[in-house]
Structure formats: C-alpha cells, structure tokens
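Before I ask anything, here is the structure I am working with.
A single protein chain has been omitted from the complex, and every remaining protein chain is retained in its original position.
First chain written, first letter: the chains are A and B, and each begins at residue 1.
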Amino acid sequence: MKAYTEYLWFNTKNRKELVNISAEVEKHVKQSGVQEGFCLVSAMHITSGIWVNDEEPGLKEDLMEFLDKLAPFKPEYRHHRTGEDNADAHLKRSILHHQVVLPITKGRLDLGPWEQVFYAEFDGQRRKRVVVKIIGE
Amino acid sequence: MKAYTEYLWFNTKNRKELVNISAEVEKHVKQSGVQEGFCLVSAMHITSGIWVNDEEPGLKEDLMEFLDKLAPFKPEYRHHRTGEDNADAHLKRSILHHQVVLPITKGRLDLGPWEQVFYAEFDGQRRKRVVVKIIGE
Partner (left out) sequence: MKAYTEYLWFNTKNRKELVNISAEVEKHVKQSGVQEGFCLVSAMHITSGIWVNDEEPGLKEDLMEFLDKLAPFKPEYRHHRTGEDNADAHLKRSILHHQVVLPITKGRLDLGPWEQVFYAEFDGQRRKRVVVKIIGE
C-alpha cells in the first residue's frame, strides 16, 4: 500500500470564498503514483469546509447565500463571548461538511462529469490548511 | 490490497426519490472479495446524494419535506440564469452530503441494526450514476 500526504495552504482575499482546487488535487494524485485508491481532502481549520459541485458562478453565489440564511453572521452567538466573531463560519462548515473522499481509478480522480472540488472558506484572510491524504496501490 | 470499482445507474420515475441500495452495495462487497476495508458510495451527479438512515416511509417523507423547507424549489436562484431549474437539488445534495464510507468487516458491510443506504435523488427522471469503490484485503 502506498500513502501520500500533502498540505494545501490558503489565504483568501475575502472573508468568504469558494476556491476550485480540482487541478491541484489531481496533481497530487498523479504525484502519489496511486492507480487505485482513495484521496481524502479535509479542511484542517474548523471554519472552512470542502464542497464537490459545479463550477458555475450563479450556483456558487446561491450556495453562499443559502448558508448565510441558515447560519447568519450575527453578534448573538455564545461562541462570541470568547472574543471570536466567527460562530457562523463554524456552523457553515458543520452543515456543508468539512471533507470528502475521492475515488482514484486508473491513476485519475474518478469524478462525475461536472464534479469539481472546492475549498469553502467562511472566515478567511489568514493562512489556513487542507490535508490531502491518498492511500492505495 | 484489493480494489473494486462499480457504477450504479439510476433513472427514477419521480423528480425526487429515495432508493434503498443496501442490497446492491452488499452484493458488490461480496463480489469484491474484500474481508476488511472501506466501501465508498458517492453520487457522481451534483444534484443527488447518499443517505444512511431508516427504511421507514414516514421518516423518508419527513426528510424530503425537511430538505424542501431548507432549500425550496423556486425560480429565483442565480443558477437558473443558465437555463437550469434545479438549484434546489444542488443545495439539497450539499447539506445531506453526497457520499458515505461504509466499513467492511469479515466480508460484510459493518452497519448498525437500522442503517440502510439510500440513493437520494433530487432531480431525476434521467440516467445518473453512483460510484461504489472498495479497497481493502
């Protein structure tokens, strides 16, 4: 069994952003040399997640608006008693989910025709990490 | 390490449907010959997901109503400027999540007593795929 581990760093311009990381993840799959296996992509900071969906600007705005409506940015969260102001970002990560497992078949990510992998930042403008871990043969 | 890959095809009668795929996934686990490992079940189309819960008709209706309330079908999504009408289905997949990893122990799916695996279709009536990928020994 082969194992390959890499960390992707992000420092987004905006507080909230969807960053398409499909090509970068695919690059690591090739570097790993794994032909058949799983590729875990997991946000290591607890205010960001991973999303697998369409590279379509309108939909990306719809998603962010949808998450804002479910978990709005507002002062009243209990978490803010600690001095933080990002409880909404913790909740957004929690419902979108913070990780995916991508199948690798014949040395490539085995995704559907429109599946793209996004880093979903909900409290950015600082350096944050995603782990890409591949196991297989 | 063994690897086994299969694709399940769906073409649901209704636009929205929950299809119990437990027996089919279990069949592939047996065919794989894997005794100890992981079975990834992942919806490859970006308007459907995977749900692990109870085979109880009332609850299945509750889930669909719940998701409809959170992400209603409506004309106003930005994604619809592309001519599509299924933004709600993208959002439903996003919060339900589109994949699960099922443990395989002693050659069987190692699920809880009521855990059943469902394909969750939110924009059906056309051919769509799910990947079942098994790794282990």
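In this section, contacts are C-beta pairs under 8 Å (C-beta built on N, C-alpha and C of every residue); 3 or more make two chains touch, one makes a residue touch a chain.
Note that the structure is a prediction, hence the values are computed from the model and not measured.
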Quick one: which of B:N20, B:N53 or B:T82 touches the chain that's been left out?
B:N53
Identify the residues of chain A touching the omitted chain, counting contacts across the whole complex.
1, 3, 5, 38, 40, 42-46, 70-71, 77-82, 87, 90-91, 93-95, 97-99, 101, 129, 131, 133, 135
Since one chain isn't shown, list which residues of chain B touch it in the complete complex.
1, 36-38, 51-54, 56-59, 61-63, 66, 70, 95-97, 100-101, 103, 105, 110-115, 135-137
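The working rule: only the chains that are shown with their structure count from here on.
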Distance between the CA centroids of chain A and chain B (whole Å) is 20
